[in-house]
Structures are given as C-alpha cells and as structure tokens.
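Note that this complex is displayed minus one protein chain, with the remaining chains in position.
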Amino acid sequence: MSETWLPTLLTETPEDGFQLAIKLSRLGVKFTQPSAEVREALRPSYAENADSLIATSHVIAVHFQTVASANGYWRHDA
Amino acid sequence: MSETWLPTLLTETPEDGFQLAIKLSRLGVKFTQPSAEVREALRPSYAENADSLIATSHVIAVHFQTVASANGYWRHDA
Amino acid sequence: MSETWLPTLLTETPEDGFQLAIKLSRLGVKFTQPSAEVREALRPSYAENADSLIATSHVIAVHFQTVASANGYWRHDA
Amino acid sequence: MSETWLPTLLTETPEDGFQLAIKLSRLGVKFTQPSAEVREALRPSYAENADSLIATSHVIAVHFQTVASANGYWRHDA
Amino acid sequence: MSETWLPTLLTETPEDGFQLAIKLSRLGVKFTQPSAEVREALRPSYAENADSLIATSHVIAVHFQTVASANGYWRHDA
Partner (left out) sequence: MSETWLPTLLTETPEDGFQLAIKLSRLGVKFTQPSAEVREALRPSYAENADSLIATSHVIAVHFQTVASANGYWRHDA
C-alpha cells in the first residue's frame, strides 16, 4: 500500500466521511488477512449472511464516530 | 445513490435523529451488500431472529450517539 | 407512533435516563421489526436466554451513555 | 424497585464507580427479564461460560466509561 | 479484595494504562464469577479460542479508552 492510503481523517462532506469509515473498516480486515485471494473467497460467507452484514455495519458505525468527531460533525456544511 | 443521501448530521428533533441513525445503520449494510435482491432475501433471517434484532438495535445505538453528539443533544429544543 | 415518542433526551433523574435508554433500545428493534406480533413471539427466545439478555443490556448501556452525556451526567441533582 | 435505585452517577472512589457499573449492567438485564426466578435459573448458563462472562465484562466496561466520565475520572482523589 | 484494588485511574505511562485496562476487564469477570476455581477451569475454553481472545481484546480496548481519557492520553510524557 502506498504511504497515502490515509492522509487525513478530514473530508469535505458527511457522505465522504461515511465512505472513509467503510474504507477504515475494510483496512482493519486487510491488515489482518493480507491475502486478497482469501478475502475474496470469504466474501460470500459474510455478504450473504445477515449477522455478518450487521457486524460489518457495526464496525463502520464505530469508525464513523471517529471520522465525524474529527470533522466537527460537518456542522458548518449546511 | 444521489449525492444527497447524507447532506448533514443535523436534524430538527431527536426523533429525526433516531431515524437518521436507522438510515446510517442500513447504509452500512447496503454498501457492503449492494444487491437489494440479496438484502431482501436475507430479511427473514434477521427480522424474525431476536439476536439479530438486538444486534441491529446496537448498531443504531452507536450511530445515534454520533448523531446526538452532532446535534448538541438537542438541548435547546425543549 | 405519534410524533412525541422522543421529545427530548433530557430527564429529571438518572433513573428516568436509564428508562429512556431502555426505551431507545426497544425502539431500535421496533423500527426494524414493526410487527408487534412477531416481536412478542420472539420474546421467549431472548428473555430466557442469558446471552440475549446480556446483549440487550449492552445496547441499553450504549444508549445510557448518550442520555447521560446529554444530561451532563445529572451532576447537579445530588 | 424503590425510586432511589439510581440516585446519582457520582461515587466517592473508582472502586465504587466500578461497582455502580456492575449494578447498571445487571439492571439492564433485570428490566428486560423482571423474573428473579428466571434470572436465577439462567445463572449457570453464563457464570460458567467463558464467552458469556466476557460479554458481561464488556457491558460493565461500557457503563464504567459513563460512570468514570460522570466523575471526571476521579482525578482529584489521588 | 482489599479496598485498594482500584485506587486511581491515573498511571505513569501508557503501558501502565494498558495493564490497568487488562485488570479492569478481568475484574468484570471476577465480580460476575467470584470462584477462582471456576474461572481457572474456564481458561482453556477462551485462551485457546480465537474468537474468545478477540472478544477479550475488545473489552480491554473499551477500558483502555476510559483509562487513556482519564490520563489525558499521556500527551505530556513524550
């Protein structure tokens, strides 16, 4: 991975912040299982399993807390 | 999805904030499993399972923390 | 539901705040499974299962964090 | 339960705060399963199960965050 | 346990703070299952189980948030 995969937690909009939270949740998996092949093979076991999807959504929610706080909740973007 | 699916974390009322938390928890699932067909097929496996419902409620609770904090807990809306 | 199901996060006492946290954890379930009949049928599967009860208590704890923070931890009610 | 089961989140010491966190985690269970008889019957299924004990410890940790924050982390009690 | 098992959340270093978080996570288990004999018997069921170890690490992470916040993140120890 290049050194620029996470240059900042600041994003222009809440949407971009949500996408960053998704990216961070996936990075947590990638660094634990670096093989893209293995990760791809596991995909059906979670993308078609309700509880795994809920668990994934949970991780995104935790990262979104961090990103939203970093951005002052984008209060001035209204 | 249009670029306006999350224009702001600010809501008029706590109720609206709770609905936004529900929306965010579902977005976490949608971005992981983009197929509406698959998501719909999975619905009975969580909507009729107590533990899955509790897990869903948990994700909503995490997002509600974020939204409530963004809105200063709606302290001035009493 | 009427528009007044969550008028405010502010409560008079910590006890009331804890009850609000319980209410919020249940609302997370209700909005995911709107059928009162289905929810009632699921009740034995979690109310008599230790792990489900612990998971429910966890969701309440997350919401209680939010409510307690909203109320400044009721520091002046001593 | 009397109206004084949670008069305040403030405690004299971190130890008392940890005990309050334990109490709060149990209250979350009690309000979901009000029958002391059922709760008692469930006790072996979690008190002798490692994962249930870890899950219980997790709920206590979340409540301890709340209680510790309410008490300013007892910074002046050293 | 003596009355001094948790005199303060303040620690000299981040390392000491992490050790305190581990201690707190274990205390959550001890107060739920006071029998050292039972806890010891359960040890293989979690210390040799990946998911239990991850769950334990999760509880430590929550307590470390609390301890790190209490210590102002040890920002002045650099």
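Order of writing sets the labels: A, B, C, D and E. Residues in every chain begin at 1.
Rule of thumb we're sticking to: contacts are C-beta pairs under 8 Å (C-beta built on N, C-alpha and C of every residue); 3 or more make two chains touch, one makes a residue touch a chain.
Treat the numbers as computed from the prediction; the structure is a model and nothing was measured.
A.B. asks: Any idea which chains on screen the missing one touches?
C.D. replies: Looking at the entire complex, the absent chain's contacts are A, E.
A.B. asks: For the chain that got dropped from the picture, name the residues of subunit A it touches.
C.D. replies: Interface with the chain not displayed, on the subunit A side: 3, 5-10, 24-29, 31-33, 38-39, 42-43, 45-46, 49, 51-52, 55-56, 58-59, 62-63, 65-66, 69-70.
A.B. asks: Considering the whole complex rather than only what is displayed, give the residues of subunit E touching the chain that is not shown.
C.D. replies: Residues 13-15, 18-19, 22, 46-51, 53-58, 60-62, 64-65, 68-69, 73-75, 77-78 of subunit E touch the chain that is not shown.
The rule we apply is simple: only the chains that are shown with their structure count from here on.
A.B. asks: In contact with subunit B and with subunit C at once: which chains are those? Just list them.
C.D. replies: A chain counts here if it touches both subunit B and subunit C, and no chain qualifies.
A.B. asks: Starting at subunit B, find the fewest moves between touching chains needed to arrive at subunit E.
C.D. replies: Minimal hop count between subunit B and subunit E: 3.
A.B. asks: Trace the shortest sequence of touching chains from subunit B to subunit D and report its length in steps.
C.D. replies: Each step joins two touching chains, and the minimum needed here is 2.
A.B. asks: In terms of residue numbering, is the interface formed by subunit D and subunit E classified as same (over half shared) or different (under half shared)?
C.D. replies: Interface between subunit D and subunit E is built from largely different residues.
A.B. asks: I'd like the Å distance between the centres of subunit A and subunit B, where a centre is the mean of that chain's Cα atoms.
C.D. replies: 16
A.B. asks: Would you kindly tell me how far, in whole Å, the mean C-alpha position of subunit E lies from that of subunit A?
C.D. replies: Centre separation, subunit A to subunit E: 27 Å.
A.B. asks: Would you give the residues of subunit C that are in contact with at least 2 other chains, written as numbers and ranges?
C.D. replies: Subunit C, residues with two or more chain partners: 46, 49, 51, 55-56, 58, 62, 65, 69.
A.B. asks: If I apply the definition of touch given earlier, which pairs of chains qualify?
C.D. replies: A-B, B-C, C-D, D-E
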